[in-house]
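Working notes for the structure below.
One protein chain is absent from this view; the other protein chains keep their places.
Our next item is chain A:
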Amino acid sequence: MAIRLRGVVKRFGDFTAVNGLNLDVPPGICLGLLGPNGAGKSTTMKMLTAQAIATAGSIHVLGFRVPEESKRARAAMGVVPQQDNLDEELTARENLEVFAHLYRVPRRARRQAVDDALALAHLTERQLTKVDDLSGGMRRRLLIARGLVHRPALVLLDEPTVGLDPQVRAELWGLIDGLRAGGTTVLMSTHYIEEAERLADECALMSHGRVIARGSPSSLVAEYAGDQVVEHYGPPDRLTEVERLAQAAGLPTRRTGPSVSVLRAETIPPSLADDLGPDGVRRAASLEDVFVVLTGELVE
């Protein structure tokens, strides 16, 4: 396994951020760690780099025990943090040169490694621009390039596109997809459903510090939401009635603002369909439905 966590717990005082987490990430896949804010995704990422120390449990990254052998693990992995921590005073190239040193890229290979990382992030033309003068999307690409400058076997992406506009997000997805295609193992935390659907081979849904479901996006949808969903709109009383009828028939529902969605709609018996009424809008089930049903949280 590229990553193996067993019974990992992380407490901050009385607050338990990660609660008995078990997680395996096989080499060569992109695993999306999906969950609402506060699910424990970022804390898990920090424990993998030994920037947070687990209260209990065992962590192995690339075969190295963490935190005991974390330095060796960190040498072989790249990290793209949620928070932009580039040095704004330095140029794009200088930022990469510093990290090429820190990642022990040999002197004779350093220049090429920096050139390659700049090319990968489409920043060759802007390599001498101060980070402060780069756009948000360029900075994000540079952050990814910084985590890849030493060609790591494993990349941790913590909310890689949070706060970016859709166009920049799509650009970054292309970059991340390229990594996956190149055989790099990727662990990506996100709370964007579409991001997980587009990029992840498998998704692990986290809630309250543990994984509550795991599988490929399509298998998760099939297991927890079925093939189809019927959305009913109407006044609150009507929505409550729809929920009651569906749940009485053993069908999961999700409430989103002015609508109630009945999951596994393909299994609704004709008698219940009559009771629910003809006003429902039928659509394909999605990972978003699974997320909401399992975590009880709304998606962004």
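Details
The rule we apply is simple: a contact is a pair of C-beta atoms (placed from the backbone, for glycine too) under 8 Å apart; a residue touches a chain by one contact, two chains touch by 3 or more; residues count from 1.
Quick note on the criterion: contacts and distances are computed from a predicted model.
The unshown chain of the complex is recorded in UniProt as "Transport permease protein", chosen from "SusC/RagA family TonB-linked outer membrane protein", "Transport permease protein", "Penicillin-binding protein 2" or "Amidohydrolase". Of the candidate positions A:Pro81, A:Gly209, A:Pro252 or A:Gly280, contact with the hidden chain is made by A:Pro81. Within the set A:Ala52, A:Leu157 or A:Ala213, the residue that contacts the chain not displayed is A:Ala52. The hidden chain makes contact, of the residues A:Pro27, A:Gly136 or A:Pro258, with A:Pro27.
Within the entire complex, the positions of chain A that touch the omitted partner chain are 1-2, 4, 6, 12, 27, 43, 46, 49-53, 58, 60, 62-65, 71-76, 79, 81, 83, 85-90, 94, 97-99, 101-104, 146, 153.
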